[in-house]
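Below, a portion of the complex is reproduced, with chain positions unchanged.
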Amino acid sequence: MLKLKLPVIVVNFKTYIEATGLNALKLAKICDKISRETGVNIAVAPQTADIYRVSSEVDIPVLAQHVDPIKPGASTGGILMESVKEAGASGLLVNHSEKTLKLFEIDFLINYARKLSMVTLACSNNINVSGAIAALNPDMIAVEPPELIGSGISVSKAQPEIVKGTVDFIKRINSNVIPLCGAGISSSEDVKAAIKLGTMGVLLASGVVKAKDQEKIIRSLAEALME
Amino acid sequence: MLKLKLPVIVVNFKTYIEATGLNALKLAKICDKISRETGVNIAVAPQTADIYRVSSEVDIPVLAQHVDPIKPGASTGGILMESVKEAGASGLLVNHSEKTLKLFEIDFLINYARKLSMVTLACSNNINVSGAIAALNPDMIAVEPPELIGSGISVSKAQPEIVKGTVDFIKRINSNVIPLCGAGISSSEDVKAAIKLGTMGVLLASGVVKAKDQEKIIRSLAEALME
Amino acid sequence: MLKLKLPVIVVNFKTYIEATGLNALKLAKICDKISRETGVNIAVAPQTADIYRVSSEVDIPVLAQHVDPIKPGASTGGILMESVKEAGASGLLVNHSEKTLKLFEIDFLINYARKLSMVTLACSNNINVSGAIAALNPDMIAVEPPELIGSGISVSKAQPEIVKGTVDFIKRINSNVIPLCGAGISSSEDVKAAIKLGTMGVLLASGVVKAKDQEKIIRSLAEALME
């Protein structure tokens, strides 16, 4: 039983100042409100220091942006999975292109997350890497060609063959894994294109976080999943 | 105006399960209580995910165990200094031996912290490295020979020449920097020895966190600074 | 056409002083001699600084122990694939457990090696990771549970199910990839067990490099592949 309902819009707050501290709280509440109003599943991924504060005040799922591949012990400065779980996270991003990991660490985190009943959303940069991660059995994989991240050009429209290829390769390697679409998503059309290509949702960041009217863009993305 | 009063006992919670989440809160409250009762300065360094929760409920200074050398922006998974500051931290450890940093990163963090009015407590593994860090002008430097960390054998008693050498070398390079003593501190005698060697306090972790009676050991450490 | 003939014994020189500089040359010549005498395929993986010297004096294949995921340019201190190729290497180890890599780097190196007609021998630490790497299409994968490396306890005898599981999972994901067996191999029995489990050879280091009589042990390993 996956703790995230599908299809889903995952909003990555990154380390944008517009989504730090009180701003993180404000943005998460907007996501929460629109999710409630539209019935569309939205999850948020705030910074580690903001997880407790955010999860205490919203009902939508909260994901950690990253967790270190460590067990409890003497790892000063490390981000322990148990700490983000106790702070209220129900899952985590793994191997985001801005926090790429060693192969064995991805494997460690996926297994450790399963033991702690945490959802894993792993990121990949191309079709082959998506297939490689599928062999490690995460819950979800979002394919994000790095050159499109933050570009405003969505992979679902600019490089649909990468999304389609990922969906197909993942299915062949491990049909339990759910494909998502990332990189450059910023409009309801991008979301619709992503769904049409066989993914179960989108992972996005700047398109929402840096928007002048965050609520408006989130609402339009959500509406793309209502039809 | 240093935001930490001296001399000080800094308790590093590391990623010990005994100091994660609710346990972090409990331990921080003990430190807070004993600081109030004894008048001795105690600071705590909980995990990133616990900073907000801890700082909301105690009056003693809260330090981050680590912050990434980044500015606000697209750094998914990074620990942004602004995020821990807004969560309530008034300073940070830099270059702990379990989270060692590149030289240029240490320089970046010390400067960035100063701009954000955050206190920096940098860690060094030997006399020369203490001198090198002093040139970068942090607020404090704790010398911790890695082989003694978590050993229960205090550097102030086992290798006093390293503490003394650090105190002297720091003074020669940059007399504004305050020397502390780390590694293996677990008793009031260790604290007294550290002060006698010219340091202005101690940085410790397992000696407190893993103690059966955390309150008892913190009280005895604090009493060493009352005399 | 794979540039390594199979089955093969790959001797990793690591950074052992017994296999550095002139010692590397001496050991490589022994491998060369025994390969010629027995007809068994042996390849050597000396340190980067020794590749030119070794490859100039032996006829057996020389592999780099590691190459950085870079293209020609301004990467001071990096190990460029073109540099080891021009020095005489015909392939490289990728992701050895002592030089683990990010997932996207493994993908980069395998693709880049194919363009340069270099053989890739990727290392994995367990069955799932073997499958993940197979999706990236290297020439060979050696499974090496890290706890057995240098132990003298061979994976082929102590944990045959890991070797068998790797062979099967690789075959399912990408039947072009050739499985090898690493970790703890030090006797002809270990080699025979590895072959019986479906691998096409072994990757070993200390069993040969640290042996009192290097020639004797290499000969006995080679004889295991003659029968």
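Letters are used for the chains, namely A, B and C, taken in the order the chains are written, and counting of residues starts over at 1 for each.
Quick note on the criterion: contacts are C-beta pairs under 8 Å (C-beta built on N, C-alpha and C of every residue); 3 or more make two chains touch, one makes a residue touch a chain.
Quantities reported herein were computed from a predicted structural model and do not represent experimental measurements.
Trainee: How many copies make up the whole complex, given 3 shown?
Mentor: 4
The rule is short, and it goes like this: only the chains that are shown with their structure count from here on.
Trainee: Looking only at which chains touch which, which shape fits best: line, ring, star, complete or other?
Mentor: line
Trainee: Between copies subunit A and subunit C, are the contact residues mostly the same numbers or mostly different, with half as the line?
Mentor: same
Trainee: For subunit A and subunit C, what's the span in angstrom between their mean Cα positions?
Mentor: It comes to 37 Å between the two C-alpha centres.
Trainee: Could you put a whole-Å number on the gap between the CA centroids of subunit B and subunit C?
Mentor: Going by mean C-alpha positions, subunit B sits 45 Å from subunit C.
Trainee: Residues touching two or more other chains, restricted to subunit C: which are they?
Mentor: none
Trainee: Which residues of subunit C touch subunit A in the complex?
Mentor: Answer in residue numbers: 95, 97, 100-104, 106-107, 125-126, 128-129, 131-137, 169, 173.
Trainee: Contact residues on subunit B for subunit A in the complex?
Mentor: 12, 14-17, 20-22, 45, 47-53, 65-66, 70, 72-80, 82-84, 86-87, 93, 96-99, 149-150, 205-206
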